[in-house]
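Would you mind keeping the following structure in view while I ask a few things?
Note that one protein chain of the assembly has been removed; the remaining protein chains are unaltered in position.
Showing chain A:
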Amino acid sequence: MAGYLRSLFSRRGGCKQEQESPTSLRSLFHKFRRILELNNAIMEKMAELESALGGEYIFDNAFLSRAVRDMSGLVHQVAYSLNAMTDDRYVELYDRYEYIKGVLDDILSGGLGPQASRLAMGFPELHWENLPLAGMPNVCLAELLRTPHIGAVDGFVVTVTACRLMQEKGMTPKLEQAILRETDALWQRLGRPEGLAVSACPAGGSEPASGLPAQESNREHIVRDVLEACRKGVALGWRDMAVGVRERVPSEYWGRLRTCCPESRTLGAMSLAMSGPAGEEHYNLRRAHPFPPAESDIRPKDEAVRLPDGVKPLTPVGGGLLRGSGLLPADSQRLIAEAGIVLERALGAPQELHLCLDREGVPRILDAAVAEIVEEAADADDLAAVLDQAKVLLRGGNSAQAGAAAGKVVHIKEGDDPEEFPLGAVAVARAASPQLAPFLLKAGALVTELGSTIGHLATVAREYRIPAVFGAAGALKTLKPGAEVTVDASVPVVYAGSLDILLSQSRAGSELYATDPEFTTLRRLLQFIMPLKLTDSGSESFAPQNCRSFHDIIHFAHERAVEELLDAHEGGGACIEPHRLEMRIPLNIGLVDAGGGLAEDAGPVVTRDDILSEPMHRFLGGLRYAWDNRENLQVSMRDIFSGMQRTAAVLQAPAEQGMNLAILATGYFNLSLHMGYHYSVVDAFMQDNPHQNYIYFRFAGGFADAERKNRRAELIRRVLATLQFNVEMTGDLVTGRLKIVDRETMADALEQLGILTAFTRQLDISMGREDSLGRMEQAFREVAAQYEAAKELP
């Protein structure tokens, strides 16, 4: 961070050299604009790929190959353009580009991916994209481990690569070392497990498959037993396999859940069977939360027998009720059903789970895989008849993630506690705010009135494969809290009640399933295209060698291209004389026009009216309003500004005397703004195509103590979150990203950022107490509301 501040402050000196020829200046601007255009074209392609993952589009492998090839070509041009701007200062960017492109090509050709060299991996490291390397049952358990309240067993996997090595050379020292290292790590995670269970499963191909029955093992014999499991797989003729090593749970009660049970008399019911010393039982559970039994086969038991939870049948449990004689209390049935539904939703195929009850009677999931059940789609005529009769509560909106789910409606908003959200319920919200993401861990479906299907929340919905509809007007009014509804996000439509036939049909429907090779390939590709990890341009890690995705590369190139253009002002290269912006605000802003940002006849001094760049115009509109009206605002606001004026002299940093630079172009601006000891950066692109629109906002620094700075950072975080930004905080550095929104939303967000920028100017002085945070947030909202009202005046 300090490095970035230094680099920005070092720019403030004015032009030291004579202006270079217009040709080189034009060339610099041309390359900068080229990077902008390329970045926007790449962002559009990323959005297209993300949408494809949600099941909205029909596509094939040829599309994936072509999309990756096209995108690779564009990213290469970004690296080239940046190096052309900077005299080849970032040639390492080509290396990262080549590496990532190589990984993408490998995935497209069915390779194991960049982790192919790993011999063993702990479950906490495993994700869906590791399926070809780790095998279905291991990845399923790993994913269940991440789901709250579901008791899956922990473990590690000896990968396909390791098994190939074992088949070729037997147990090598390197392999033995990897297994023992993961065993030690597992021991640390579990404390004192009672033993291990080892099981091989086929892997490497696209088809799901369950493994061999697990064999008991222990820490001393684990290497031998892994080798033995691998040999069993070879004997079965498996070409590629992985070996799972898991915690062994001593138990007397064993069970099996099938999330699809064609033989059941209850349409679409799940089948759960348990057996143990106290007898056998069978339940058909409904598929809608809380998964109540539609049918139960519970045999009478001797009153003296101890049930799995240690209690005798018919023991009073309070409230005048008796325990009953079932092996599984309702809570346990629900937990098991949840585990099945979580996996079924993620994989889009019926699941078979093997489980046991531990000594306390708590269910533990031991094994999971796609069930070998051939499930036909519900009869189209039956389905059509049911849908004809069904009451449509809501129609319309955009599908962010296809699929169907039923549950009770719960209205949610930012600030609500996700812990209190009932699992499996249908979440209904006003806007698709990124802050609602934690609810998706528990929701059965999500419906919002506003929001982009390619924003952050849509990405999370696709990650968890939660049926999601955004932009469904009137959802909050129509979908009443507590009402049972069925959401068919593929259409999209919301029906009254739980439509079992639709839920059943959706499992054999048109969605893209995790078991489809195209889905697996796309999800794996996106891991090396989409994530943006390189966000802090001031940190030492902001370097080409740390680019992990195409997104990182284009973000890096953009930031450095902006700096290059601003550095040209200093006189190191093509010298740029910025236009000075005349405003009543005491901020010295210089404007560098990269093309189409200013009126053609703009002179050395310009006003806001000369600015043709709409995003900059909007931002300055908000900034100027908040400043001009500082005396006419509510009391709380006056307090803030008077406090600011009193302390202005104290806060005046040496850098304040320099110039704040903005680069403008048609539909684009980048502004680095220094106020006192803190600074912010706004980078925005705005035009008619929502897929190319974005705002990137960064705020850091400050004069006050850490506590006040953190309060201000928290205030900014809250405001950005309300504006639908995806926000991250690291210390007092706040970064917010808004992407893929329409022009109107962009305009509103930029005006509010302008207000926020004026508002937060030296605000930390006013935030001496914890309660000031809420007061300031309220004050900001008042200013923003007054601005909106003022805009509507003739």
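The criterion applied here is as follows: a contact is a pair of C-beta atoms (placed from the backbone, for glycine too) under 8 Å apart; a residue touches a chain by one contact, two chains touch by 3 or more; residues count from 1.
In this section, contacts and distances are computed from a predicted model.
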Identity of the absent chain, which is to be given by its UniProt protein name, from "Response regulator", "CRISPR-associated Cmr4 family protein", "Phosphonate ABC transporter, permease protein PhnE" or "Hydrogenase": "Response regulator"
Of A:66, A:299 or A:480, the residue in touch with the unshown chain: A:66
From A:384, A:473, A:605 or A:790, residue that would touch the chain that is not displayed: A:384
Residue among A:199, A:490 or A:760 that touches the chain left out of view: A:490
Residues in chain A touching the chain absent from view: 48, 52, 56-63, 66, 377, 380, 383-384, 490, 505, 508-512, 516-518
